[in-house]
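Sharing a structure below in structure tokens format, with a few things to ask.
Every protein chain of the complex appears in place save one, which is left out.
Order of writing sets the labels: A and B. Residues in every chain begin at 1.
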Amino acid sequence: MRNTTALSRRDFLAGSALVVSFSLLPGKLLAQTGAGQPTGPAFGSLKKYPYLDSWIAIGGDGHVTVFTGKAELGQGIMTALMQCAAEQLAVNPEAITMVTASTARTPNEGYTAGSNSMMESGTAIFHAASQARNILIGWAATDLGVDAAQLKADNGTITAPDGQKRSYGELINGRSLHVAATNQTNLIPPDQYKVMGKSLPRLDIPAKLTGGPIYVQDMRMDNMVHARAVRPPNYDATLRDIDTSAVEKMPGVIKVIREGSYLAVAAEGEYQAILAMRALQQAARWQVSKTLPKQADVYSVLQSLPTDSKVIDNRGNGAIADESAALRAVYRRPYMMHASIGPSCAVALFKDDHLTVWTHSQGVFPLRATVAKMLSMPENQVDCIQVEGSGCYGHNGADDAGADAAIIARALPGRPVRVQWMREDEHGWEPYGSPHVAELRGTVGGDGKISGWDCDLWTMTYSTRPAGDPANLMPAWYLEEHAGPPQGSQIPLPAGGGDRDIVPTYVLPNTHIIYHYITQSLPLRVSALRSLGGYHNVFAVESFMDELAASAKADPVDFRLRHVTDPRARDVIAMAAEKFGWSDTKPLPPYHGRGFGYVRYEMIKAYCAVAVEIEVNPDSGQIRVVRAVAAVDSGNAANPNGIENQIEGCIIQATSWTLYESVNYSESEITSRDWGSYPILRFDAVPDSVKVHVINRPGAPFLGTGEAGMGPTAAAIGNALAHATGVRLRDLPLRADKVRAALLK
Amino acid sequence: MITLKINGKDHQVETDPITPLLYVLRNDLKMNGAKFGCGLGQCGACTVLLDDQPIFSCQIPISILEGRNITTLEGLGTAAEPGPVQKAFIDEQAAQCGYCIPGMIMRAQALLKQNKSPSDRQIREWMQPNLCRCGTHARIMRAIRRAAGTVS
Partner (left out) sequence: MLRNLLRALLGVIIVAIVLIVGFWLWARQPSIAAIAPPDASTFDKATIARGANLVAMGDCATCHNSPEGHPFAGGFPVPTPFGIIYGTNITPDPDTGIGRWSEQAFARAMHRGIRRDGAYLYPAFPYTHFTKVSDDDIKAIYAYLMTRPAVHNVVPAPRLPFPLNIRPIMAGWNLLFFRPGRFVPDPAKSEAWNRGAYIAEGLAHCGACHTPRNLLGAEKTSERYAGGEAEGWFAPALGARSSAPVQWSEAALLNYLSAGFARDHGVAAGPMAGVTRDLRKLPASDLTALATYFASLAPPAPARETMGAASTDKASYQIATAQAMGQKGPAKTGEAIFAGACASCHFEGGSQPFHRPIRLRLSSAVTAPTPRNFIQIVLGGIQPPPGDHGRWMPPFANALTDEQVSLLAQYVRGHFSGKPDWSDIGKTVAQVRKGSGS
């Protein structure tokens, strides 16, 4: 399997002619149009795309192609989905080639985001493969004249009791899998799993580690030009004046593209394009206005803006009657960045009135619709094909780079255009994670349990993805017919957007939670960042659980368990505590502390608990996570090592967010423009050990996992700080200077 | 014209000599190992070896490299026959998006060539210049420990 994939991708990218033809090739032979299809059974995305051949194709040689509308983002989804298909289709992994998100070839599964891929695509492929296997068995029964119940499928071959065999390749000959899925699936039961639950090596790793052409950044097409966009000094700038004549004469420069305030340059060589971009930056005269509020005022501005306020959770008697008796705490989180290591990149080709964009967008279908609208082109003349990029962790610059490539390619018909963002572009122009303020109030009853839980949460949209509106593609803000400002939307609970995970899944008798959704977005651009509001909200909820536990003089883990009845939640909490050694009474060294955090992600997805031990530098106040232990229940675990990898990543990334990160800006510009002005975690701060324990539930539904560890890690660190020093910090990030100041108070 | 010795082989390059090595590797020589990350020498995605020592190829013009030995990821092994450090990373599944990993492997290669059994502290200090955003660090450290003693 691995070799096949590596080879097919190599072919795809290495030979440029192949790439071009690829986009114009089949795909549409498959029934991927979406509209006019019957509604399928409620098995993930099968509901929208019920035809089995939307998901699975079998060649005459027995080779299987699996289509998914989800994208490999480095989360290992391609391997996990392959395992789902291999298990239920009863083929060996080596017989499968995966085709990921492409408007030309795969089902439209929206965005690869929100830890939804296993629940949507995984479930669909699991059932589609199983139903396809049953159909193959049916065909074999006909061909062999044997009762279907007597046939066995294994390794791509169906065998009768008398030893007669038919391979899938033989069976498919002249037949079609263009069959709508039914709501009856005869799934292979967990006790017969051969592939599911196995930590198969990821398909994409060997090529990534040996210089294979994997990323959109690695695409090289014949006659390709290198382009750079010239970004204004800030969001609201307009291009007043520029003399481009000198730049046009620079070596290698092909064209300076100017449309309204949109400015870019294309050159034969990449470094030539960079030098030309720098020269254009020097030459450009921008009309700049001071538009950003003082960074120090962000939270007061936040709470002063108009909101759409709603009670989103109200249990029992609702709000606490006597607020003076309640414990009160306010938690805050600043703007934070995706900050991908590889800046965004895209390749586009405009040829014969057809535009193809190769992009690392998380949603090629919505991007196609938006790019088409931005360029006033019919949607069927645009294709967007997902090619992996550097890890994105949400809506970063990927779509915008796609828009850049589209705009520039249209100005250079016939020549493939590669646009690579610079580091300062990525830092300065990506949409950030939104700031938050959450005020919590709680009471504990005489029984040592929480009797009241009130919350007011202020934040804004986390969704300004390009869902058909060019205003959400940043380059479009500067075109002649400019679009903007970006439009945000809400995501309803249980997933939620800014309010994700602010409603505790604990058993609480009385709650009153108000979400103040800010209808006017603050001037900094925001959108989906890993776990959306969940990171801050779990930090707030789980810090407050510890504060209430302290007021009840209870152990934090015991206190949580008092409010949990779901046995799977209890298992996860207990497992993390046990593997961490929570009940170990040996005192920690001075300035060491331990902390706990838990979430049922999005109220219905993975269960995840994280325990950490930290040490605090008694002079500088710097926190270091010494070790971290997590337990996670993702339901039916296709690839446990993949789940471990995701949660390990959550723990380390959330440690970086929690200890260091906030976007800095002046009144006129974003000042976090490189790794010196937006520092993130480096090797010095890596915990001595990170251990993740997967509780596998074979046969249970898949539960989204990839983002589940973010909030619990933040909370565990904050709780450990309080345990180590007695100091409770509620404003993220927990930077050394803040800890130091608090310690000296 | 400049002659670059890369992975033991001479390449004649006509590109403007001020061009940083990274762009020559990626575009002129069509090698994917070294990645563009920041162009500022801050993240290490572009790391290659110069006379066995790590450098940021995004910052080093080819004009100063004639006569020196450059090693890239491609010089360590292939998907079919990965080098010892590459193999250790594969065995530990030490990648998420994988974009930073080629640079990590190159920097680790230089360390393990001069130190057969680095301590955790030495590994951390040595790897400090390279950034990973997915949070694969713990696996990267495991892979480096696993590869210790295998590089000659």
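Keep in mind that, in the parts below, a residue touches a chain if its C-beta (ideal position, glycine included) is under 8 Å from a C-beta of that chain, and two chains touch if they have at least 3 such contacts.
Model, not experiment: these values are computed from the prediction.
Undergrad: Please provide the labels of all shown chains that the missing chain touches.
TA: A, B
Undergrad: In the full complex, which of A:E424, A:D469, A:E613 or A:E707 touches the chain missing from this view?
TA: Here the residue in touch with the unshown chain is A:E424.
Undergrad: From the listed residues B:I6, B:I60 or B:L76, report the one that touches the chain absent from this view.
TA: Result: among the candidates, B:I60 touches the missing chain.
Undergrad: Of A:L136, A:I257 or A:A279, which residue touches the hidden chain?
TA: Answer from the full complex: A:A279 touches the omitted chain.
Undergrad: Just checking the interface: what residues of subunit B touch the absent partner chain?
TA: The missing chain touches subunit B at positions 1-2, 16-20, 39-42, 50-51, 53-56, 59-66, 121, 128.
Undergrad: Considering the entire assembly, which residues of subunit A contact the chain that has been omitted?
TA: Answer for subunit A: residues 231, 233, 246, 250-251, 272, 275, 278-279, 281-282, 284-286, 424, 428, 589-591, 617-620, 622, 659-660, 664, 669-671, 673-677, 679, 681-682, 684-685, 735-737, 740, 744-745 touch the chain left out.
The rule is simple: only the chains that are shown with their structure count from here on.
Undergrad: So, what's the distance in Å between the C-alpha centres of subunit B and subunit A?
TA: Inter-chain centre distance comes to 28 Å.
Undergrad: State the interface residues of subunit B toward subunit A in the complex, per the touch definition above.
TA: 15-16, 18-20, 23, 26-27, 30-33, 35-40, 42-43, 45, 72-74, 76-80, 82, 86, 89-90, 93, 95-102, 105, 120, 123-125, 127-128, 130-139, 141
Undergrad: Under the definition above, what is the set of subunit A residues touching subunit B in their complex?
TA: Listed in rising order, the residues of subunit A that touch subunit B are 3, 6, 73-76, 199, 201-202, 204-215, 217-218, 220, 226, 251, 269-272, 274, 339-343, 388-391, 393, 420, 422-423, 641, 645-646, 648-653, 655-656, 674-676, 680-684, 686-690.
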